[in-house]
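Missing here: one protein chain of the complex. Every other protein chain is in place.
Letters are used for the chains, namely A, B and C, taken in the order the chains are written, and counting of residues starts over at 1 for each.
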Amino acid sequence: MSDVASPETTVSAPAATGHTAAAHPPTTTGLTHNKLAMWLFLGSECLLFGALIATYMFAKSRLPAGELGPNDVFDIPFTSVSSFVLLMSSLTMVLALSALNRGEERNFRVWIVATALLGGTFIAGQVYEFTVFYNLGLGYTTNIFGSAFYTLTGFHGAHVTIGIVMLMSTLVSSVRGRLSPRNAETVELIGLYWHFVDIVWILIFTIIYLFPQ
Amino acid sequence: MTQTPSVPTEAAEDVQPADAETEDVAAEHDAEHEHPSDRQYVKVALILGALTALEVATYFESVHHLGDAALYALLVVLMVLKFIYVVAWFMHLKFDSVILRRIFVAGIVLALGVYLVMLTAFRIWGA
Amino acid sequence: MGTGGGRAGRRGGRVVRRLSLILVALAVALIVAGCADEHPLDTLTPAGPDAEEINDLFFPVLGVAIIVFFLVQGAIIYLAVRYRARRRAAAAAAGTDGDESDDLYGDEEYPEQVHGNLRLELAWTIVPTILLTVISVFTLISLVELNKVSAAEDDLRVTVVGQQWWWEFQYHLDGDTETPPDIVTANEMVIPVGQQVPLEITSRDVIHSFWVPRLNGKKDAVPGRTHPWVIEADEPGRYMGVCQEYCGLSHAYMRNYTVVLTQAEWNEWVEGQLVDAVPLEPGDPGYEGQEVFLANCANCHVVNGVTDVNLDGVPDGMDDYDGDNGDDDITSALVAGAAPNLTHLASRTTFAGSIFDLYEDRAKRIPYLEVAERGYLNRGDLEAWIRNAPERKANDADGARGMTAFPGLSDGEIDALVEYLTTLR
Partner (left out) sequence: MTTTSEPPLQLTAGEQLVRPSTSLGVLSRPKGEVGWKSWLFTVDHKRIGIMYGAAALLFLVVGGIEALLIRLQLAVPGGNVLSEDAYNQVFTMHGVTMVFLVIMPMAAAFANYLLPLQIGARDVAFPRLNAFSLWAFLAGGIFLNTSWFLGGAPDGGWFGYAPNSGLVFSPSHGMDFYALGLQITGIASLVSAINLITTVLNMRAPGMTLFRMPVLTWMLLVVQFLLLFAIPVITVALFLLSFDRLFGANFFNVAAGADPLLWQHLFWIFGHPEVYILILPAFGIMSEVIPVFSRKPIFGYPFMVFSGIAIGFMGWGVWAHHMFTSGIGPVSVAVFSLSTMFIAVPTGVKILNWLATMWGGRLRFTTAMLYSVGAVAMFTIGGLSGVTHAISPADTQQTDTYYIVAHFHYVIFGGSLMGMLSGLYFWWPKAFGYKLNERLGKVGFWVLLVGFNLTFGPMHILGLQGMSRRIHSYAADSGFNLWNAVATAGSFVIAVGVLLFFWNIGLSRRRARGAPPLGPDPWDARALEWMTASPVPTHNFDREITVTRQDEFWHRKWGYDENGKVVRIAPTAEVAHDGSAKGVHLPSPSYWPVVVALGLPFVAYGLIYNLWITGVGALLILGGLYAWVFEPPDDPEDQAHDDHHESDPSGDTGNGADGGGSQDHNGGSADGDGARPLAAAGAPAGPAAESSGNQP
């Protein structure tokens, strides 16, 4: 009587999710809080990076002629390599997770270390790139392109760095024997974050580096 | 551990069973929630690598006779493909709950929407 | 919905009725009184085609809004009176203070439980949609109308430059805004009646907004951007404008006037403005003032023909006032890089963002072109301004905007300056 015919779109019974799901007491959606929260956070990050990328595109379009611009500093082959490195770190990340799910601790550690190393390589590449640009005369305050470029890639780099720290901490707990398939979700969520950072770079690489200037 | 003396659930007349859609979602979920194998992951990575290689190739003149518009289109398509591959496979969105998909898609669609409109208002295209 | 019950309520009702009558009467009196004032910025009394166009759109929409307003408020009052729960007599008699609502309203008072009505919902979704669709059609028509520029390419065009906290008007008599302006004036824009004058609005520092309510809506003056706009008046007169975007300390003190003259008068005004000032010789009245001026004021102010920096071209003027593609040391002291051109100061009726009258009140009755001869100088404000401008109109402590104070000038020097300024017609 009180219910106006209403579509019910939610899960009211527990739905099994994830590898350890069987043991979970129910949440309404069947998803863990953490996973839901992580995806919400990533949804929010879309607007953050969207704004930064849009700002960059706009800034570049307003760069006065004759100022130091993308064409003067970019080294596409170099950046291609470091982009590839970051892309592959996503592979090692999923492999790490999958190893953990199967309970292969050792493989897990190997892949996690690989992921962190690839991420580290990417960051090192970025530091190198920044140094080169700086030496070419492009400082943070040099012009509108410099400000926008360093801000965007800097934000991304900071995200990668945080990701690396998180990866290392899973490694530590694995070494200390506190990681098991049971709490693989932790790793899964860190993985989500890591992949997200990767897709942001997919966008950046194409839009900022590869688009004809 | 102590138990509360009270009844476990407060029985109102009839607890409605989870409705049809709900169960569908759950069922579908169970069926689909198989993790891709490592082999599949590697395959995806190879595809990603290939797409990247294609993208980078555009930098080396080869396709420049296509003209800027076509080049942009090509790059955007490649970028979107890469994006989708990573999200669908590595991030499991292809297999995961629709709720998660909706949340993420909402973020992306909103971001695309507002920022494209903003840039359009600035008339940066074709510059 | 008073608080008392029973007899008290009835008495209360009477008081409320009497009170509201008084209130309504008061409100009417106030509105009448309020309308009696003069409103130089009134948006509802248009004096130009654009403002009229806007009002012709606004009033019908306002009418719709007022109808909806009465419908909704009427419904609320009706519902409140009609469906108000009556307290149980017993409770009222017991004299409870209205605090225990549970006791005051009986259980039996549950009315029929209605959950919704699809038809109603559709009705009040669709009716407003239709209403708004109609409104949007008229809105689009107006938009197109307002964006029409009827003036020819080579008609008069004025570049309007906002800066902290005054307006500069650069006249391009041939309509070519790329070339240096023919006339540069401040705070008072003089245009011919019945002619649409295209404007190009920009700024030298922060965002301002150019607005002459009785002639047209406003348009922001944004640094780095040039915005097209038009202005046109049906009748000769003097129309007040204000800076309408918050622009810092003296935002409230950034006004302007659009002075509308007949075509003949306007031609005469243009001729007068095109003449440069003549450097005074010793012995000429105002000569001493000119010397003081050159020593103290020419750093910032230009007087065509007198100060060594001539008006040889003013592009968009961010930091390049004279168009020589170099920093202008004359004005680099100012963020905006410019101060009002004073060549024809005395031909204007106001100064300093039009917040002070240059001539005493009666000037308003003197024809615009004759103020310099017949006007009675508002010496007090002008002298005070020259002596200590920041005191009259706040500017920043850094001295980088607005006019600086001249505590060092003696009374004599100030008198001389004023005398000199009055020669700048």
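Convention: a contact is a pair of C-beta atoms (placed from the backbone, for glycine too) under 8 Å apart; a residue touches a chain by one contact, two chains touch by 3 or more.
Not measured: the values here are computed from a predicted model.
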One chain isn't displayed here. Which of the visible ones does it touch? A, B, C
Among C:L140, C:V278 or C:A295, which one is in touch with the chain left out? C:L140
Taking the entire complex into account, which one of C:L41, C:V193, C:A298 or C:A405 touches the absent chain? C:L41
Given that one chain is not shown, which residue among C:N187, C:S209, C:Q273 or C:T307 touches it? C:S209
Where does subunit C touch the missing chain, residue by residue? 1, 3, 30-31, 33-34, 37-44, 51, 53-54, 57-58, 61-62, 65, 68-69, 72-73, 75-76, 79-80, 83-85, 97-99, 101-102, 104-105, 107, 109-117, 120-121, 124-125, 128-129, 132, 135-136, 139-140, 142-143, 146-147, 164, 205-207, 209, 213, 216-220, 222-225, 227, 242-252, 318-319, 335, 355, 394, 396, 398
Subunit B residues touching the omitted chain (full complex): 1-4, 6-16, 19, 99, 106-107, 110, 113-114, 117-118, 120-123
With the missing chain put back, which residues of subunit A would touch it? List them for me. 1-4, 6-10, 12, 18, 20, 23-29, 31-34, 36-38, 40-41, 43-45, 47-48, 51-52, 55, 58-59, 62-64, 67, 140-141, 143-144, 146-148, 151, 159, 162-163, 165-166, 169-170, 172-174, 176, 178-179, 182-190, 193
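Note that in this section only the chains that are shown with their structure count from here on.
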Per the C-alpha centroid definition, the whole-Å distance linking subunit A and subunit C comes out as 50
If you average the CA atoms of subunit A and of subunit B, how many Å lie between those two points? 14
Residue ranges of subunit B touching at least 2 other chains are none
Sites on subunit B touched by subunit A in the complex: 18-19, 21-23, 25-26, 29-30, 33, 35, 37-38, 41-42, 44-45, 48-49, 52, 55-56, 58-59, 68, 71-72, 75-76, 78-79, 82-83, 86-87, 89-92, 96-97, 99-100, 103-104, 106-108, 110-112, 114-115, 118-119, 122, 124, 127
Of all residues in subunit A, which touch subunit B in the complex? 7-13, 15-18, 29-31, 35-36, 39-40, 42-47, 49-51, 53-54, 57-58, 61, 76-77, 80, 83-84, 87-88, 90-91, 93-95, 98, 101, 188, 191-192, 195-196, 198-199, 202-203, 205-207, 210-212
